[in-house]
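Before I ask anything, here is the structure I am working with.
For this depiction, one protein chain was excluded, whereas all remaining protein chains were kept in their positions.
After this line comes chain A, so read on.
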Amino acid sequence: MIQTKLATTVASSRVALNVASRRNCLRFMSGGGSSELRKTGLYDFHVARGAKMVPFAGYSMPLSYGDVGQVASHNNVRNNVGLFDVGHMVQHIIRGGSSLKFLEWLTPSSLGSLSAYQSTLSVLLNEQGGIIDDTVICRHPEATWYVVTNAGRRDEDLAWLQARLKEWNESERSMDGKVEHEVLNDWGLIALQGPKAAAHLQRFTDFDLSTITFGKAAYLSIQGVRVHVARGGYTGEDGFEISIPPADTVEITSLIVGTDGAVQLAGLGARDSLRLEAGMCLYGHDLDEQTSPVEAGLSWLIGKDRRASADFIGAQTVLKHLQKGACPRKRIGLIVSGAPAREGAKIIHPDSEEELGTVTSGIPSPTLGKNIAMGYVKNGDWTKSGSKLLVEVRKKVREAVVTKMPFVPTNYFRG
C-alpha cells in the first residue's frame, strides 16, 4: 500500500522518492534498469532554478521548484502557462517504405488515415493484447514517423521494437522497403502547457501557430533553430511539446522561459495531478502488460478498419474484448467522499460487498476540491456513471460515485 508513516513521507519527499506516492517512484525507478540516474540536457538548468530533483523512470527529474507548492504549480498551468522538461521520454524516428504497415502491425491505430504532421495516441500491444506502452505517433511526409514513448518503459520498448523490426525486415512484409529505427538520444523535449501557452510561444516564431490545431505538428524556427512543435500534452490544457536538437536545448528553453516570470517551471508533482484531472493514464499504474486497450477505456484508438483487418499483434484478445459484455474489466473514474483513495485502495460493491477491483491512481483534485481517482473494476452495471460504489481507505469504507472522465473538461485548441 502507499500509505506510509509520516517519517517516510517526510523523508521520501526529501530524498525524493515521492511523486504521487512513494510506491509510484519505486516502481518507476525499477523501470530505469540502471542504478546510475540519467540526466536530461536541462539538469543544470533545473538545479540553477531551485528544482527539487527526484529519481523518476531512471532519470533525475524536477519534482518542484523553490517554494512553489504542487497546488500553486498545478493552478498556474490551468490558468496561465507552465513549462515541463519531458526530455526523459524516448523520441524515435521510424522510416522506410513499409513503415506504415510495420507500425500498423505493432499498434491497433488507423495510422494510414492520418494526414501529414497529424498525430494520435496509440498503444504498443503484446501477443496477448496487453499494453507494452502507450505512445504518441506523429505522421511525417515520406514514410517517416515521429514517435514518443515513456521513459519508464525505455528498455522494454526498445527491446520489443528491435526484435519486431528484425522480424519484419527479414520477412516479405518489408518488400515495399525496409524499416529503419532511430532513437533521438539526448534531444530536448519540453512541454509548454496552459491557456496562455500559444500567445507566449508566438512571441518567438514567425510561424502562425493558429494553423496547428490540437493533435497537429510542424517544424518551425525559433531563433534560427529548427524545432518540432506538436500541439497537445499531458495536462488537458492547450499546449505544445517542443523537440529540440541536443546542442540547442538549453538555449531555446531559456529563451522560452525568459526572465519576466511569465512562464513558471513545473515539475512531476503538478504533472501527475494535472494528468489525473484530465483522465489520462500513467503507465505502470493505470496501464500495464496485463491490461488491454478495451479494458483501459481506450477503444476509441482502435481504428474501424483495423478491427476488420485484425492484422495487428494482440488482435485476438482486443477483438474479443470489443464484443458486447466480453470485456472482463473496465477502467472507471471515481469521486470519493472524505479521505482521498490512492493507488491500491479496494473498490467494493455497496450491496453485495464484493470486491470489484482496485484504485490505480487517486488524489485530492486541486481544481475541483474533491477526491478523484481512477481504477479497474469487474465489468457490470456499476461501471455506468452515477453508480454508487465504496472504496476502502485505512480499513474504513468511503462512498464513491462513478464519474465520467475527464474530471476537469479539456481545453484544447481545435481551431
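Throughout what follows, a contact is a pair of C-beta atoms (placed from the backbone, for glycine too) under 8 Å apart; a residue touches a chain by one contact, two chains touch by 3 or more; residues count from 1.
In this section, contacts and distances are computed from a predicted model.
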{"item": "Protein name as given in UniProt for the chain not displayed, \"Mu homology domain-containing protein\", \"Glycine cleavage system H protein\", \"Geranylgeranyl transferase type-2 subunit beta\" or \"Ferredoxin-thioredoxin reductase catalytic chain, chloroplastic\"", "value": "\"Glycine cleavage system H protein\""}
{"item": "Hidden partner chain, touching residue among A:V71, A:L301 or A:L322", "value": "A:V71"}
{"item": "Chain not shown: contacting residue from A:G152, A:P340 or A:G357", "value": "A:P340"}
{"item": "Touch criterion as defined above, residue of A:K324, A:R394 or A:R414 at the omitted chain", "value": "A:R394"}
{"item": "Which residue of A:P108, A:G279 or A:P366 touches the chain not shown here", "value": "A:P366"}
{"item": "Candidate in contact with the missing chain, chosen from A:G41, A:G130 or A:G269", "value": "A:G269"}
{"item": "Chain not shown, touching residues in chain A", "value": "2-15, 18, 20-22, 69-71, 74, 269, 273, 338-340, 342, 363-364, 366, 371, 394"}
